[in-house]
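Encoded as structure tokens, here's the structure I'll be asking about.
Note that this complex is displayed minus one protein chain, with the remaining chains in position.
Now for chain A:
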Amino acid sequence: MLADGRLPTGGHTQSAGLEPAVRAGLGAGGDRLTDVAGYARDRLRTITRVEAAVAVVARHITVSAATAPRRGSRPDKWPATGDPRLSPADDATGTASRAAMSLGMVEAAWAARTPSQVMRGAARRQGRAYLRLAARVWPDVLRYLRNDTEVARPVVVGVIAGVTGLSAEQVARSVAHDDVQTVVSASLKLLPVDPADAASWLAGLHDDIERLVTDVASLTEIDKLPASGAPLLDVFAQNHADERMRLFHA
């Protein structure tokens, strides 16, 4: 379900940065359409790699909290985290609230690796949409994150994966696949692309997606999160926010 673009989380408003990149010349106005596949590959190596890694670590934190041995500490020993986006102490052992605190740290680590404030804003708005859906479909997510708050999408996706029993590989693959799918779907609206070509680009990126999965699936520590960026895409994203003519939010 997580990898399905039809999930009602506002996916139709997203182009994974393709619209700003096209505006900056990607695809050469339709003369160099294979740029789109190259663009998706560049993201898999940079921005999407960070996002998938963040989701993997968020999943790890959630799974660890759910399986932690009960220590029997008093509930008031783990006070509210202070971050209104994270769920306050709500269980006898405080494991959920400790996990929430760690998730706050993952979110901060993601933010530090996402220099464009426009991209951060877009990812947090998407995370909010996922949280609203999760509140209805996977309400256990609310043990860790507060409903309807702006938490980066990869963190929310990681927590959803944690409470629904997805493996680290599955969540990494879902983030990577979703990103490529968002790029190629948006390309149909932005450039004169044959839909079958778009599908073959997606198929052609299979090995890149699996490489990403292998690289990030074993991560458990925040300090080990990759910090690979794509500064040009950050600049494009920043410019997009001031654009008047646009189809996609980001």
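By our rule, contacts are C-beta pairs under 8 Å (C-beta built on N, C-alpha and C of every residue); 3 or more make two chains touch, one makes a residue touch a chain; residues count from 1.
Heads up, the rule we're going with is that contacts and distances are computed from a predicted model.
Enquirer: The hidden chain: which UniProt name fits, "Cytochrome c oxidase subunit 1", "Urease accessory protein UreG", "Iron-regulated ABC transporter ATPase subunit SufC" or "Putative DNA modification/repair radical SAM protein"?
Expert: "Urease accessory protein UreG"
Enquirer: In the complete assembly, which of A:Arg132, A:Arg146 or A:Arg211 touches the absent chain?
Expert: Going through A:Arg132, A:Arg146 or A:Arg211 one by one, A:Arg132 is the residue touching the chain not shown.
Enquirer: Out of A:Arg45, A:Arg120, A:Arg211 or A:Arg246, which is the one that touches the chain we can't see?
Expert: A:Arg246
Enquirer: What residues on chain A make contact with the chain left out of this view?
Expert: Contacting residues on chain A, toward the hidden partner: 6, 8-15, 125, 128-129, 132-133, 147-148, 186, 189, 244-249.
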